[in-house]
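A protein chain is absent from this complex, but the other protein chains hold their places.
And now, chain A:
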Amino acid sequence: MIKLFSVKFYCYCADKCVFLYAYDRDALLTLQEKQKEDAAVANGTAKAKQSPGELRLQKDISELNLARTTSIRFPNGKDKLLQFEVSISPDEGYHKGGSFVFSFDVSPSYPHEAPKVKCMTKVYHPNIDLDGNVCLNILREDWKPVLSINSIIYGLQFLFMDPNPDDPLNRDAADVLQKDPRTFAANVRRSMQGGVVGGVHFPSCI
């Protein structure tokens, strides 16, 4: 006679017994065979599991609230949301009339981690350096999981409405803005038209 040996894992917190395996030798083998069969069946139809980041992005993207000045583009379509581009065309401020593209790279553990955001358009701006690094607090030290893609886009729009020369990434631009806003405005216009500012050439972005 086969003795059915069953093992239960007892967990106090859930206050219930969980039956994990039938440890009768035959039953164990049967279970393994069954799992193999299930796996073989599942093989054909199994789809990649979605990461928590993708699940959360579905929410963020379906609830995006874009201003007229902003657009978003998903190069890989509606089911691959982790990489996308946001384009901002400010309708006020120094950069009015320009169009600036930001790349978003979202980690599978989003919103545990902030998205990586870079400015793909070369821009003359005190808080964005010439390599596209953006100094925005919520992208780094002040990121919190309750924030969303919407919050970041607001933050980026705000950078164009109110450039902050006190926290510069582009020191030259910050100095000019601080000392002589009219020259700064002229520099911004020249850069957006595809001109040279401070020895650096800016491709046109109008």
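By our rule, contacts are C-beta pairs under 8 Å (C-beta built on N, C-alpha and C of every residue); 3 or more make two chains touch, one makes a residue touch a chain; residues count from 1.
As a working rule, contacts and distances are computed from a predicted model.
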Protein name, per the UniProt record, of whichever chain is missing from view ("Intraflagellar transport protein 27 homolog isoform X1", "NEDD8-activating enzyme E1 catalytic subunit", "FAD-binding domain-containing protein" or "Cullin-4A"): "NEDD8-activating enzyme E1 catalytic subunit"
Selected from A:50, A:69, A:103 or A:151 as touching the chain missing from the view: A:50
Candidate in contact with the missing chain, chosen from A:89, A:127 or A:157: A:127
Touch list for chain A against the chain that is not drawn: 3, 5-14, 16-21, 23, 25, 28, 31-32, 35-36, 38-40, 42-43, 45-52, 54-56, 58-59, 61-64, 66, 72, 78-79, 107-109, 112-114, 127, 129-135, 137, 140-141, 143, 167-169, 171
